[in-house]
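The structure follows.
Coming up: chain A.
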Amino acid sequence: MRPENYSPVQHPPSHEYELYFGPNHPGIEGNYAIRVRLNGDVIQEAIADGGYLHRGFEKLMEQRLWIQNIALVPRICVPDPVPMEEAYARAVEALGGLEVPERAQWIRVMMLEISRICSHLFTFGGNAATIGLYTNMFWGISMRDLFLDLFEEITGARIYHMYITPGGVRRDLPEGVLDRLEATLDEMERRTPEFEDLFFDNAVVIKRARGTGVISLRDALAWGVTGPNLRGSGLPSDVRRDDPYLVYPDLEFDIPTEVEGDALARMRVRKAEVVQSIRILRQVIERLRGIEGPIRCPLPNPLAWNIPAGEAYTRVESSKGEVGFFAVSDGGPKPYRVHVRGPSQMHAVQVLERVLKGGRLEDVAQIMFSLDACPPEVDR
Partner candidate 1 sequence: MTQPKNLPSSLDIILHEIPGVRMTPKEGRRIRVDSSPDSLPALLELLKGRMGFMHLSAISCVDWPETDEFELIYHVWSYEQKSLVSAHVSISRDPGRFVSVYDIHTPAGFYERDIHEMFGVVFVGSPNLRKFILTSWDGPPPMLKSFDTLGYVNETYGWVDYQPDWLRDVEGKGGGIES
Partner candidate 2 sequence: MSSQHGEGHVSAKDRLARMKSLEEILNTAMAFEKTAQTFYEQLAGRVRKPLRELVAELAAEEKRHYELFEAARDHPETEAHIRERIAVPVNDHRFSDYVHMPALGDHPDDQAILQYAMGREHAAHEHYADLAESAPEGPLKELFKFLSDEELRHKGDLEKRYYEIVHSGGV
């Protein structure tokens, strides 16, 4: 529903009223809206309203060559684009029978984990901002910027990298970038205590976030919650471990969980995940220093590339949860169908509607951010 043609329903006289929350709000990663019915400041009902960022990617992908879609997929999720590239590439690889060379697999893991850190920093800053703590936002964004510099160096682009391609990656790593990644990780670790002080040990945060937007493990499983949100409710489930891809089986990392299932728990899971991503990245750096070889398997001429008929469902653990790509080929030069399953399709709609119910108006933004809902992923 659009605000301009929104006409409030005539309600019988009551204390209830409706509020159109959005579509522009700093507490949301992209344009999105929630209609809330309130009694006082207590939410009686919340109705998610998307579509502001619908770009028709699934339709467009049917009209483009297999290789051309690498330019579209990162745009499905702005703050965490790499898992989209990975999921699409892997779907094409599964359909086309492509083997990704080892070096490329490690580089892809590196990209995925840097992207996870970036996204968590973004969420961390945004989440704090929803409760009025803007310093965190600046810190999160500025720290993220250091990682974006690395992206720029590796891929030539800061946000939409269009770097992972079916069969590998598009360029080898520049000289010395592993050293600079290491230095950035050191800086990240140096600053972690500051984030701790500023956010996680902050009385305001704890007061606002504890007990807010609680999802029980049972509900989480029933409602299709995944990723850090599910782990915040206590289930140590992670696609990287359960349905492994690339070289994740060769890596040591823990799957952090919290049990409370509230906004604070979810943020704490993310904080712990950043630590794990740093741990992964340090292993990747070490391995990449010793692995030479091609960065991409030979590909057919992209203008004459038919992929055998079939279908593939690939899953990737993004910073927000389970990303799924279902790709169908009819044997032609373009995908017959690509269905994108973003974790926020659950988190930002049915889950959000349920969690908000009974909550307070001032918590809407925080709850949404604590779920790390990504509207562009919902709308596609």
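Everything that follows uses one rule, which is that contacts are C-beta pairs under 8 Å (C-beta built on N, C-alpha and C of every residue); 3 or more make two chains touch, one makes a residue touch a chain; residues count from 1.
On the choice of candidates, all candidates are chains of the complex that A comes from, given by their letters.
Note that the structure is predicted; figures quoted are calculated from it, not measured.
Candidates 1 or 2 all belong to this complex, yet only 1 touches chain A. For chain A in complex with candidate 1, the residues that touch the partner chain are 1-2, 5, 48-51, 54, 56, 58-60, 63, 94, 221-224, 226, 235, 237, 242-245, 249, 311-313, 315, 322, 324, 326, 328, 336-337, 339, 341, 345-346, 349-350, 379.
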